[in-house]
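Submitted below is the structure of interest, expressed as structure tokens.
Excluded from the complex is one protein chain; the other protein chains are retained at their positions.
Coming up: chain A.
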Amino acid sequence: MEASSSSTSSPPPPPPPSIPASSAWADASPLLDAACRDLQDGELIHGENFSLFGAMSALEIMDPKMDCGIEKSGYYSIDEAIEDGIAPVPLSLDRTLDIQRTLDVMDHLFSCEATWHKGHTLAQTVFTCIYLMRMERTSSHAILNSFCRILRATCYAVVSVVSTARTHEEEDLFTMSFGLPLRDEGDEKCLSILNSVEETIARQLRACKAQALSRKKTLEGLESLQDNPDLEEDYCRALLCRLRFRKHFYHVVTCLRKPHGRGLELARKHVASCLTELSLMLNSRDFLRSQSNNTQQQGDEICTTASGVRPVGFDASLNSRLLSPAPPRAVKLLSWSDAIRYFEKLLRDLDIICSSPLDPVLENVLHFVVQFQKSVPDLVPRAFLQTLLVQDGKLYGRDLSCDVISRALSLPDIIGDKEFQMNEFVVQLGQLEFALKREFGETRNVLPHENMCMRVSKQLLVWTQEHTYWVAYRFLILGFELDLYSPSEYCMVYWYMYVVLMKLIEQMQLRILATRRKGKKKKDHSKDSSRDTAFPSSCLLLQCYVLLSEGLSMMLAALRNESNSFQLPSIFNSEQEHFDLLQKARLPEHITYYSFRESASHASIADLTKYNFFKEIHKITPSLRGSFASEPEKLAEIRQIEQVAEHNRIALNIISQVGAGDPSLRVSFEFTHHPHFAVAVVKRS
């Protein structure tokens, strides 16, 4: 451990003024010196409970790679930085420059906010702004003050959404606020404060337009923003779109949090307004660039302001001492253009959430989430969706999960039966079969018909299995999206997908049969007839996935058998261990590595060309097109499936003609036509 012992000869310095004079102080240097003589630099006394966490929590002071508190800016405190004049109020005594600089601060904060959303700390992004850290200083500067106040209130609201949703498993830096001044009295008035500032500038803008028409030289009765009348209108516009963006974004955040999704419609209007203001912000760039000093401009790919000028009032290392005792994390701020793009995407994702019909049908809710996920939403929109879907443990804070599942099971007879709802087995899906048996024993006297109970239990079981396989399938395809599979593993992954999909179809058909039987019994129950015809087409779509999965798996197996490619390494383990990791969920039962090896070992290119899985797909897709005619997403999916099938069919033909064993043959797999189903690319060297 580093210990300084240089102060032995010189007299000890007087105690700092913060220490009360009444305390008695003793010199501990001799004791420390003695302790230091026993231990060499870097040595440590090892205790039984010394953990890796303990070792890694030790930081070497003054090592720039480790010590995030190390002095970089030269300021010991915010106050010192302010005294040094790095955050003046007003930002300049030249009124035009003051407005320019205010706009730069707004833009830089915008870039900081986007960077924060992308997974950095508030302390190292938004709160590097000294105006925000000491907001009371800006009270004389109405524009900057109103902007900072609503930004701070928005940050607070977003932190609260993300903490509530808990969707940020590995992005937990997001909600850490390190004692920053995130909230203050008067922040609830941020909207009215901003509105009055906005109103003043809007009036000024109207006056500018009127003056341009009447060609008058002076602006009567109104306080101008700055001194150059020719620039007044453009500066008004540049400020207004930035202030209005903040206002609408704050509305979006608060509307989305309204209980039972009641604010969605209004939120959607504000999302549209935000997008309009964003494009106006982009439009203001040319004017702001033209007014700024060219020598200070940075390149577009790094500059964090529209004008291209570095802003005043920020210090990146001021909060470094507030961070957790850990090595400093590198923060590269998004550029202003990237921040605009980030917010555009964020707003589009939020718009999808706003478009939620608050459908209480579980299948549709799941479909909505799957569709939402396709746009790869960032943390903030994910958190908003989560808080919309689950409030107080209920769907949209409205429907009990028991009701939702009963509906999914089509159990109209007993939905209203309170005693049925009291039964735990509706909730405890995880221990389904077991729980059911137990519950029957206990409720025999309560429920009027044991028969009905048996029927419900069977339906519940089928339904649960179907959804478990659906989740297993989602889990497997997620591996493609996260780039977790290597080409040598594709063969078993596709085989596993094929098995899970087959099971999924099986359960789906069982469920459809059960509901149909019920429909026949009850003549008046005819409104489900449209669903009866809809189910087979979703089954057929799954059938396409089955064919693709099996085809790809067998093609890869044949290549392994005949050309010795796509083999897994076998230094420390074999293919079985790779398979075991896929099989952690133990689904379906009785499927083992040996079942996979059994089916893969006989695969040959010759057989594959005889029974061509990829050709089979083309027999299914025409009828699918008909049934999905009104659903453009599904039609696009079918087109992708057909392309994958066609490319692989051709590849298979070429391999079969050349011979899989031909040493000049090179086969690789690419995800050029579908995110989860690969296309074989054949080359000859």
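The rule is short, and it goes like this: a residue touches a chain if its C-beta (ideal position, glycine included) is under 8 Å from a C-beta of that chain, and two chains touch if they have at least 3 such contacts; residues count from 1.
Everything that follows uses one rule, which is that contacts and distances are computed from a predicted model.
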item: Name of the absent chain as recorded in UniProt (options "N-acetyltransferase domain-containing protein", "Rhodanese domain-containing protein", "Nucleolar protein 11" or "Exosome complex component RRP4"); value: "N-acetyltransferase domain-containing protein"
item: Among A:Phe178, A:Phe287, A:Tyr485 or A:Phe671, the residue in touch with the chain that has been omitted; value: A:Tyr485
item: Options A:Pro30, A:Pro259 or A:Pro569, residue touching the unrepresented chain; value: A:Pro569
item: Positions on chain A where the hidden chain makes contact; value: 42-44, 46, 50, 52-60, 63, 65-66, 119-120, 169-173, 326-330, 332, 482-486, 489, 568-574, 576-578, 580-581, 584-586
